[in-house]
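The complex is shown incomplete by one protein chain, all other protein chains being positioned as in the whole.
Going in written order, the chains are labelled A, B and C, and every chain counts its residues from 1.
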Amino acid sequence: MTTDYAKPLPEMTADNSPFWEGCKRHQLLLQKCSGCGHVRYASLTCPRCWSMDHQWVPSSGRGRVYTWIVVHQRYSKAFEEDLPYNVAIVELDEGPRLLTSLVQIENEAIRPDLQVEVAWDDVTDEITLPKFRPVS
Amino acid sequence: MTTDYAKPLPEMTADNSPFWEGCKRHQLLLQKCSGCGHVRYASLTCPRCWSMDHQWVPSSGRGRVYTWIVVHQRYSKAFEEDLPYNVAIVELDEGPRLLTSLVQIENEAIRPDLQVEVAWDDVTDEITLPKFRPVS
Amino acid sequence: MSLKDKYCIVGAATTRFGRVPGVSPLAFTVEAAQLAIRDAGLDREDVDAVLCKYPPTGFHGLWAHKVSEALGIQPTIAATIDQAGATNLGLVQYAMMAIDAGLISTAVCCYGDNPLSGTPGTYGKALGADAAYGFIGVPSGYAMIAQRHMIEYGTTSVQLGAVAISTRAWASKNPNAHKRDPITIEDHQSSRYVVSPLRLLDCCLVSDGGAAIVVTSADRARHLRKPPVYIMGIGQHHVAWDLPRRPNLTTSGAKVSGQTAFRMAGIGPQDVDVCELYDCFTIVPIITLEDYGFCNKGEGGEFVEDGRTGPDGSLPMNTAGGLLSESGMAGMQLIVEAVRQLRGECGDRQVKNAEIALVSGQGGIMHTHATAILRR
Partner (left out) sequence: MSLKDKYCIVGAATTRFGRVPGVSPLAFTVEAAQLAIRDAGLDREDVDAVLCKYPPTGFHGLWAHKVSEALGIQPTIAATIDQAGATNLGLVQYAMMAIDAGLISTAVCCYGDNPLSGTPGTYGKALGADAAYGFIGVPSGYAMIAQRHMIEYGTTSVQLGAVAISTRAWASKNPNAHKRDPITIEDHQSSRYVVSPLRLLDCCLVSDGGAAIVVTSADRARHLRKPPVYIMGIGQHHVAWDLPRRPNLTTSGAKVSGQTAFRMAGIGPQDVDVCELYDCFTIVPIITLEDYGFCNKGEGGEFVEDGRTGPDGSLPMNTAGGLLSESGMAGMQLIVEAVRQLRGECGDRQVKNAEIALVSGQGGIMHTHATAILRR
């Protein structure tokens, strides 16, 4: 937890701030539609019934690797020291997918459908990033 | 001529740099079409014959006020001290119009068709802005 | 093949206007789109095109695609078009053409932004290299045009003020208008200069909000929830060039755009019952009325001076309050208001027997123009 964290941070907006406030408390939150009960990742409308009303509910924090990349090229000074680093899309057990990083694993060991669980990274006082590690 | 000039400067591009180099030498340059001889303000193609080839030729630097405004609202800190200031479109005797400022005149005294001539303002070592003053 | 009377606006909606903090441009856009689709009695599955103008508070690549995602639609056509304030009518025209070509069946055209509660974006940007002279902000551009109109035709500040008074009089009858307090010519004349010759009350509001409409074929329209509003004519024209190079500053794209729309519709200005003219600055409807042929060139100031466009006038104009009083957003609300007038949904501000409505859109510094003529 440092104040000189140099990487880009997610922009808090009226639409996504409850998600990031949950992360700060180490809760991975999904939206549960008030209209039909469908559970989804943060989005403005329900993909089933189109309602904009929802509650925030906790996810199990468990899922599987859907796809991933390993970045070798320097696109940003902020990530230069991490090269090569991975970025992954994880499919949560509840269904939604999210973009994240895999930690506590070598890039070469990443496999499709690898089972993972959330691993919190408190990068600043305000922002905690949900990352994922292999289920032990 | 200062280096702490705080106002926006024109962006030099491949297309307009001869114009601004002329200004630096206190020459107001127009483009004379190599195709048909038409004289125009800097533009990529000739409005008469569509040729992209041209020479840069000096303007008389004289013209008349076509329209003008007086800015009262603060849009930019850089111009705050000048408020209220004028911006004008001057029609040169050769025909082309250009956007500029009128100097050596009170805003209240500006009139349509007022005869004006170029008055050079060396705002930085690199950039000279052509402004216009009443013909005496 | 003319597009006349073959396509309809079947859904129309606005969100709340004014200062509405905590709502993103995307959320305004999506809310308006949902409301418009439901106003039509349609659902998400019925819409196969999502057409957008990007919000001026910030350019977003593939904006219509972001809106599609938020709406849960994977559309046959998604497109973000930039024609500034003419875009919204440009989107309507795009929808009509794409339906005509058999490529889509139903399009939502939607817009939202939050320049008042969010960041001002485009509204205060420098205008090209001309920023070196302090030529900054949209009002500066329109003030150049207003001054030239005064030089050529003797138009006065009092005549500009008549436009502001008329639109505010209409807005006072619109519960959702951003500014509703009636104003007088003294209020106008004593309001401070922003960029002379334009005063504060000559200028567009800055408002949060969203608006959307749904376009489909006349055949489909006849089976939907609300009475169809037929698009009789539509046109565009773009004088396109920046002010110093533009041959004429006082005739706009309204001239050719209007001729195109009137010709397609087979009617003339005398047949129009209500008009919703893009009024980002008071000079604009004056020039637009001239170019459309409601009066002769140069006589627009006189035309508006005696209250003719107000609630008791012979040509009801900007009946919800326009950009000057209802919402400063870039014109979709004008289309919505025309639809509501033709449906007879306007309550206190309803124009009696409104059968034909004209809507204009224009933008940049009068670079762009589009016109639509609608009927019930």
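Rule of thumb we're sticking to: a contact is a pair of C-beta atoms (placed from the backbone, for glycine too) under 8 Å apart; a residue touches a chain by one contact, two chains touch by 3 or more.
Being a predicted model, the structure only gives us computed values, none of them experimental.
K.L.:
Can you list the shown chains that the hidden chain touches?
P.N.:
Counting the whole assembly, the omitted chain is in touch with A, B, C.
K.L.:
In the whole complex, not just what's shown, which of C:A84, C:A143 or C:L374 touches the removed chain?
P.N.:
Answer from the full complex: C:A84 touches the omitted chain.
K.L.:
Residues on chain B that touch the omitted chain in the whole complex?
P.N.:
These residues of chain B touch the chain that is not shown: 13-15, 43-47, 50, 52.
K.L.:
For chain A, enumerate the residues touching the unshown chain of the complex.
P.N.:
These residues touch the chain not displayed: 7-11, 16, 41, 43, 66-73, 75-76, 78-79, 82, 84-85, 87, 89, 96-101, 112, 123, 127, 129, 131.
K.L.:
Can you list where chain C touches the absent chain?
P.N.:
1-3, 50, 54, 59, 61-66, 68-69, 73-84, 90, 93-94, 96-98, 100-103, 122, 235-242, 245, 256, 260, 363-364, 367-368
To be clear about the criterion, only the chains that are shown with their structure count from here on.
K.L.:
Using the average of all C-alpha atoms in each chain as its centre, how far is it in Å between chain A and chain C?
P.N.:
Computed value for the inter-centroid distance: 41 Å.
K.L.:
Using mean C-alpha positions as chain centres, tell me how far chain A is from chain B in Å, no decimals.
P.N.:
One centre to the other, that is 54 Å.
K.L.:
Cα centroid separation between chain B and chain C, in whole Å?
P.N.:
Each chain's C-alpha centroid was found; their separation is 34 Å.
K.L.:
Which positions in chain B touch two or more other chains at once?
P.N.:
none
K.L.:
Check each residue of chain C and list the ones that touch at least two other chains.
P.N.:
none
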